[in-house]
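For this depiction, one protein chain was excluded, whereas all remaining protein chains were kept in their positions.
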Amino acid sequence: MCLAIPAQVIELREGDKALVELSGVKKEISLALVDHVAVGDYVIVHVGYALNKLDPEEAAKTLQLFAELGAAGDSDNLLH
Amino acid sequence: MSDHRQGYIRPLDLKNGRVEMAHGAGGRAMAQLIEALFIKHLANDYLAQGDDGALLESLTGQGRLVMATDCHVVSPLFFPGGDIGSLSVHGTINDVAVMGAKPLYLAAGFILEEGFPLGDLARIVESMAQAAKNAGVPMVTGDTKVVERGKGDGVFITTTGVGIVAPGDELSGRNAQAGDAILLSGTLGDHGMAIMAERESLGFESPIISDSAALHGLIAVMRDSGARLHVLRDPTRGGLATTLNEIARQSGVGMLLQESAIPVKPAVAAACEFLGFDPLYVANEGKLLAICPAADAPLLLAAMRAHPLGTDAAIIGEVQADPHAFVQMRTCLGGRRMVDWLSGEQLPRIC
Partner (left out) sequence: MKYISEFRDGDVAQRLSEAIHRETRPERAYHFMEFCGGHTHAISRYGLTDLLPSNVKMIHGPGCPVCVLPIGRVDQAIRLALEEEVILCTYGDCLRVPASNGLSLMKAKAQGGDIRMVYSSTDAVTLAQKNPDKHVVFFAIGFETTTPPTAVALKQAAMLGLKNFSVLCCHVLTPPAMTAILDAPEKIAIDGFVGPAHVSTIIGSRPYEIFADQYGKPVVIAGFEPLDVMQAIRMLIHQVNEGRSEVENEFTRAVDRDGNRKAQGIVAEVLELRDEFEWRGLGTLAHSALKIRDEFAEFDAEKRFDIAYVAVADHKACECGTILRGLKQPQECKLFGTVCTPENPIGSCMVSSEGACAAHFTYGRLKDV
């Protein structure tokens, strides 16, 4: 129900804020809800706040799962 | 249920109703206001044509007169890629040109707010002059009024344009036919998102630039290509979706678009994602929609791509027979959805 998008942190700013970027569009958001965010991390942004960090390894695993589709017997490759 | 009129079964409340922002958004609410109030009272055949400009009588054998008018209330007044001045010139030239006419003269009315900086006004007027000069369409008359501080948003501009269309060259939204190809001259949403990004309250920085441009040069090239043109229109307020629905209704046809063929700049797509907007509904100020017989589409596409304002031109769909006049789209995932009229205004959403 919640429109949130993944964006990359490109600058940390004082007051618990950061500048994030998605395809060239930049927005200042609040980091008040997450800890240990570094430049280069991806965060999920909702109404001007980062809700969580996005885990690139898990993202890659999910995409890998999709890439393996179409091979016979792929119903064995399930995410748990 | 399919007829757009079903969308406003509740009549306009003239006794207690008020003007709302939705009445200016380009969608159904605006269409209802126009039909129930303006067309009803001002009733005449020209108004009933329903195109962006009015096709008037023939002028001593030279062809028919076309007249169009536009109000400009854009905020902010200055934005990447233009300002209210250049926007007003381009907008009216385009309304005349998509009727198939050669734009000849422009007139402008200014409503200025007391306290508005003269320096900014000078910038706007210089910009208008430059736009008119580049387009080769002179501003021949105008008017200026001043309202008290607080009663205007800095500047409001109304522009009116006239042109002549040669016999046989008339274009109208009524001429789309089943089997026709639908072409778009370039990327969607540039103007609307450039404006959104300037709105302080949303706090975006973006590289998006408005596409505001006079299109009569591109149109001339398209005409000269030899392709037969059935419909031309510029998808402004309400976006591509609204314009296609207007044409579908006028022509009594349906349409099927291919989402993967519709060009959108990455930064525009990203800005839309942030706000929850759909690029199909975002305003454009320098783009053309063209509908032509399918056989002529490759020729037309080549002509458009050869022009600087059409480098990203694409064939985005086709016209279909459809008694419901639905505009549909095959999504990038392969499923089907409707591309309906705009409801209300597009507002940034949390959901």
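All chains are identified by letter, namely A and B, in their written order; residue positions are counted from 1 within each chain.
FYI, a residue touches a chain if its C-beta (ideal position, glycine included) is under 8 Å from a C-beta of that chain, and two chains touch if they have at least 3 such contacts.
Fair warning: this is a prediction, and the values are worked out from it, not measured in the lab.
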Which is it among B:L47, B:V125, B:A178 or B:L202 that touches the chain not included here? B:L202
Among the options B:Q49, B:N175 or B:Q328, which residue touches the chain absent from this view? B:Q328
Residue in contact with the excluded chain [from B:A29, B:M128 or B:I208]: B:A29
At which residues does chain A meet the chain that is not included here? 1-6, 8, 22-23, 30, 32-35, 42, 44, 46-49, 51-52, 54-56, 58-59, 61-63, 65-67, 69-70, 74-75, 78-80
Residue-wise, where is chain B in contact with the chain that is not depicted? 1-2, 6-10, 18-22, 27-29, 32, 201-203, 260, 266, 269-270, 273, 275-276, 324, 326, 328, 330-338, 340, 343-344, 347-351
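By definition in this document, only the chains that are shown with their structure count from here on.
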Using the average of all C-alpha atoms in each chain as its centre, how far is it in Å between chain A and chain B? 36
Please output the residues of chain B touching chain A within their complex, sorted ascending. 197, 203-208, 266-267, 269-271, 273-274, 276, 349-351
In the complex, go through chain A and note every residue touching chain B. 1-3, 5, 22-28, 45-48
